[in-house]
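Here the complex is missing a single protein chain, while all its other protein chains stay put.
Should a chain be cited, it is by its letter among A, B and C, assigned in written order, with residues numbered from 1 in that chain.
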């Protein structure tokens, strides 16, 4: 007889599965079937595709493997909704996902119901910890796609020249009083342990837990705000080559960047497009700046006479901090200002609001082992040319984030909620 | 008092307007709102966009100008659905039309109804020939977009890896008996008049009527078939540089072309995708080959020891021939074989089935004058780098085509129903 | 016994061969071996390559075929210096010609001497008209490359940030008095014969001689000047979309063109770079504008309320005019103003100064037959996507040009001496 697990874990995973699946559907509430077709840039996917692909993940890596007698919902879906698992099946080029008008949304919703029943069936009869762990992986996978779905919708609505809003009502706190002074909190460094402790779920790229040596450092108590970033722009930040990495300088020339993504200038005033429509800069002055590339974060830090933290400085500072903040669960869907942050209570905005670019390249930890089989492609094969981001954003589910969590994107990426926390020697 | 026109013309234009508008909607019958979002290549547009843009044309160039007190349906639509009339208004980049999830299909249909009422209103109170002529232009414009809508759907469904069919039922004649022998009909040439006679509607690019000198020539009685083109492929046609124009040779290398668009090879057999699903080559052997570029048409002709006709050889041969054939009105939506064609009855397939690539570059006729104002951009500004096609296709409305009609595309274009008629000295 | 030819023709061809070969070397007089390595754009070739390729042509298509016992100078050269004759041999990608540091210039000069001796040998013992005709073709081929060599040097020296001059001394006439008024000369048109009469050498693309019908037309007595073109710029010509073909409008945006090639703006004044160094616009105000694309020529004509002539209007007007003008033989190496041109003496600048863009696409004449074998690739395979230019330039050898001569380049080409003659209804 195989290993079994406590009924409570089984129940907990089941509940987490159900609520995550419900949340994905809830996120689509403001969208029409036509909205869910849009793929406005090659790095984005249509919302409908996210719905289908997350069902595909449960079907392909759980039901197919573990549920005896499971029959595929539609055998074409096996490859049609594969994203990039080369060793699992063929997959269509990413850029043509916007041609998937068929299967229609109704069929995708049926696919999700069918897969949900399969997982419930599996949960009913199976308490194997390996299976539960795999379901937990599927849940975490779906949470990642929830965030992508939201950021892809933002990109889609920005591309639409009419610029519709995802959420019409503006949350109370937007446009609140000015931000607290950007004080710095000191940390003594030394030989610290980083990476997952193994308690609770983690991805393979958070392991093995290992030691790193840190020099003494300090971190800003809060994120850089829109207002502060506007000063950088006004000071000619985008025109001073000495502030930029060489690749960053090339990127801003080639792309014609002179402000964060979703900013536009109108009659000399900056406008900021969000999931809740467009605001004047003044309205969001105190909110954290978002949608900047690594290059812009790095240049800003150099201009400010500071630097970006490494991922381990960030993690060492965050260990033990409860996961609280402006995450997806708050329903704000945009970064929010903080009332006060004087450093007495330590760092703020560690979790939520914006992913924080770090000065660390995304590489495997010493002794890194990817998952076995096709799931080994989940994280490991992207370990080149990308930078690590930490802390989650206003589009990250609260249950998804933790201090050891490593997000990663190429340095020119701007369509995620990516912001800036300064570090100092 | 201004010029007036006979009531019958007014009635006739009204009827033509209504039936054309109905036909556009009828073409969308097999499509879902999601299908109508797809833009599968930069040269294509979503079906929903075609619906909107054709309404926009009537609104912008007719109602705005001629209907007193007309109020725009939505002032954003003025630029949102402009295609390329630089002098009229700004317009979005063509490639982002697939991001127009809003306005939704329902709103576009309301837009069409609103515009229809405007035109009816105008027809009721106005019999000015200039206005009627402009409405006739709008009708012809919409007919062009009907054809584009159909060819864009074909491209969209081919791009979708599931390859759905637009029409499921296969028309009787597909897969009929073999084609008639490709005999040639002789013409004596001489000094002939070409261009529109001015009777009935024509575009500015069909004028002025003028003389050209033609040497004696002959034309094949029918179009080249799929079977014949497959022989060219089998004979290594795509690998023999001596058969190709230099730019064509470059194009087939760069694009990896080795067969017409929508052909694919499976286990050594050619499959041909159409609006009625995928067929084996054998099933459509006798039908005209379609979706070839000018380069492929030209190379085929060279391989066959023949050449392509000039647009004037074609026109001189077609003058006086009644407009009949496998046009959109037949409802086949794919090129069809002919039963017999021995040349006794003259040329066949002149109208419909496939547009016929000619050896003529698309240039202005001697004394060419574009329409006044923004409508001058309709045809004239494309007079470089394109080749003329003649005769219409199975996606061209019958009312739209005539012997003086000049279609034009760049020589690498393949997504239209474009085929081959051979000429001989 | 084969056909023979008169001794005088044999002598004449021999002399023409020798003087052409000498002239090629003379053109390199101002160049260093390092200069002769530069390939400053993909459409250009290094001067050394021109020296080698023109020897290769005589070797490959004449000595190899007709001189018994001829041994190749170096068997690698057979493919190394092939330009684009796919059916003759492989050839290196054009863009890597600048890597041919070996063979060195000395070896290429030896190659030329070796080939020269071969041709002399052949001329001594052979009076076959076919052979003489082929040598004549080789001479004409070399003349074309003389022009390319000169225009490629201009491009190379312009690319070099130091902008050296090819010829330092400035010819007297530059900066002369103002141009004559741009009057128009009328022609009655009708049914005219165009194409080579068959007397003297011609390329295959000038045949067959055939009839075309021309409506009455008129041509400007001289070319458009730099000063006139500067007015077009000053009037915002490059910013008015209504003046441009659609492809031209795209081209000027993508390339950032706002003046002819080799013009640059310095402190609000235009400077014009030439083979004789850089001039202020004032110094060359009366000289014909050069280095404009077809798109710019066409836009200028539209702005001026005129049009470009067709190639046949040009030819019909030029037939019978003696070939005289500012051709390569004048040694000016830049377009020159004319003293007076009131139309009483007919058209001026027909030959030389600048190639004149025509409104005709480059296509085969009715019944066109390319040369047999690999030489069939000389002209025929370029018959798509190009426009015809007529009349030769200041870099065209006088012996090379004639009224039936058809030059051709793609419409965005600017590195040739290409200018504008206006036509009027």
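Methods note: a residue touches a chain if its C-beta (ideal position, glycine included) is under 8 Å from a C-beta of that chain, and two chains touch if they have at least 3 such contacts.
Here the structure is a predicted model, which is why all the values come from computation and not from measurement.
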Item to complete: Identify the visible chains that the left-out chain touches across the whole complex.
Response: A, C
Response to the item:
Of the candidates C:76, C:124 or C:345, the residue in contact with the absent chain is C:76
Item to complete: From the listed residues A:42, A:130, A:331 or A:366, report the one that touches the chain absent from this view.
Response: A:366
Practice prompt. Looking beyond the chains shown, say which of C:100, C:229 or C:294 touches the absent one.
Written response: C:100
Practice prompt. Tell me where the left-out chain touches chain A, residue by residue.
Written response: 84, 86-87, 191, 210-215, 241-242, 244-249, 294-295, 298, 310, 359-361, 363-364, 366-367, 376-377, 381-385, 387, 411, 425
Worksheet item: If the missing chain were put back, which residues of chain C would it touch?
Response: 32-40, 48, 76, 79-80, 92, 96, 98-105, 156, 159-162, 164
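As a working rule, only the chains that are shown with their structure count from here on.
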Item to complete: Quick one: report the Å distance separating chain A from chain C, using the average Cα coordinate of each chain.
Response: 59
Discussion item. Please tell me the distance, in whole Å, between the geometric centres of chain B and chain C computed from their C-alpha atoms.
Written reply: 38
Response to the item:
Rounded to the nearest Å, the gap separating the Cα centres of chain A and chain B is 46
Practice prompt. Hunt down the residues of chain A that sit against at least two other chains at once, touch-wise.
Written response: none
